[in-house]
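In this view, the complex is presented without one of its protein chains, the others remaining in place.
For chain A:
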Amino acid sequence: MGFTTYMIKKVLIYFSVLLATLTILYIFTFPILQEIIAKSINFQVAQFSQTLFKNAHSLNSTQIQIAVEKYRESLIAAYGLNQPIIDKYFIQMYNLIRFDFGTAYFLQAPSGSREVSSIIAYYLPNTILLFTTATIIFIVTGTIIGLLSAKSKFWEKVIAIIAVIHSSIPTWWLGFVLIAALAYAVKVFPPGGMTSVPPPKNPFDYGISVLYHMSLPLITIFIVNVGGFAYIVRSLVTSIMKEDFVITAKARGLPDSRILYRHVLRSASPSIATQAILALAGSLGGSLTTEVVFEWPGVGLLTYVAITLNDLPVILGITYVLTIVLLVGLFLGELVYGLLDPRIKVGE
């Protein structure tokens, strides 16, 4: 089986997974969706009747009422409210695949659009910027520490401690504490936001300002996550250390560091890459609350605002978008794994 066949197979699998996941979401959120559609229809009908009253002077009120009712019925048909549940399902899936999540109740994108997809599209890049940077930093450091721990007892102890930290500290709480300490008690870092207010006009200053505001969230995410990743790398490396080719290399008298970096790292790299992409995909969906604490204008903060405003279409839209992001991440992980690990290309 060639790489192309492998890829096509994976694309098909992931597309089917996407549809199945969206179906589960649909089943769980069916009542909300009905409510959202009903509200949206009411809104459009109200708008329509207003324009009729303003513009259509030739019509009397009964005629207008009939026209409004007709309009409402056409909308109900268009949204499939009167159709059997299976049709509703297909209409919804079709909308989701086209990123059509409907209109928000209260929230607006800065462009003024109330389309949920354009609201999310405005905030998503900020989230990706913060969490991708953070993930890259902790993956690189975690890999180094993980490799070191395979060699030295000291680093192994350190890893055990930071792995415990990783599984017991909520990122948002650590952020909270660090803000209180480093932004308010000792004024080293800004307490929140993405840029200083007002944002600098010069692109260079703007970049510096973003970096400065990013540093405290980055430190927080780093502290919480580096141990967990180092722990994964360590267990991968130690299991490879026991394999025959490493023992042979040792018997040949090669220096430890050469074995570690040339032989072990090379055969561990597909797994490390997969884990890294999993971490990257997971970090987008998992650390939303961190944004709330740091007032970082990303999807997490958007979720929080949507929760406080009860803006259901936005919350649902975010769930759908993050599902897709997570799946794309997992898919890329498989591709990288396929590229790095020759065994997969040959065939399972």
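One rule holds in what follows: contacts are C-beta pairs under 8 Å (C-beta built on N, C-alpha and C of every residue); 3 or more make two chains touch, one makes a residue touch a chain; residues count from 1.
Here is the rule we go by: contacts and distances are computed from a predicted model.
Colleague: Would you kindly match the missing chain to its UniProt protein name, picking from "Cation:proton antiporter", "ABC transmembrane type-1 domain-containing protein", "Tryptophan synthase alpha chain" or "(4Fe-4S)-binding protein"?
Modeller: So the chain that does not appear here would be "ABC transmembrane type-1 domain-containing protein", according to UniProt.
Colleague: In the whole complex, not just what's shown, which of A:Gln63, A:Gln108, A:Thr132 or A:Ser167 touches the removed chain?
Modeller: Checking each option in A:Gln63, A:Gln108, A:Thr132 or A:Ser167, the one touching the absent chain turns out to be A:Ser167.
Colleague: Can you tell me which of A:Val11, A:Ile32, A:Ala78 or A:Ile247 touches the chain that was removed from the display?
Modeller: Per the contact definition at the top, the residue touching the missing chain is A:Ile32.
Colleague: Give the residue, chosen from A:Phe99, A:Phe176 or A:Phe222, that touches the chain omitted from the document.
Modeller: Residue touching the absent chain, from the options given: A:Phe176.
Colleague: Among A:Phe48, A:Phe222, A:Tyr304 or A:Tyr337, which residue is in touch with the absent chain?
Modeller: Spelled out, the listed residue whose C-beta touches the missing chain is A:Tyr304.
Colleague: Can you work out which residue in A:Gly80, A:Pro191 or A:Gly338 touches the chain that's missing from view?
Modeller: A:Pro191
Colleague: Which residue numbers on chain A touch the omitted chain?
Modeller: Chain A touches the chain not shown through residues 13, 16-18, 20-21, 24-25, 28-32, 160, 163-164, 167-170, 172-173, 176-177, 179-181, 183-185, 191, 238, 285-286, 288-289, 292-293, 303-304, 307-308, 310, 312, 315-316, 318-319, 322-323, 326-327, 330.
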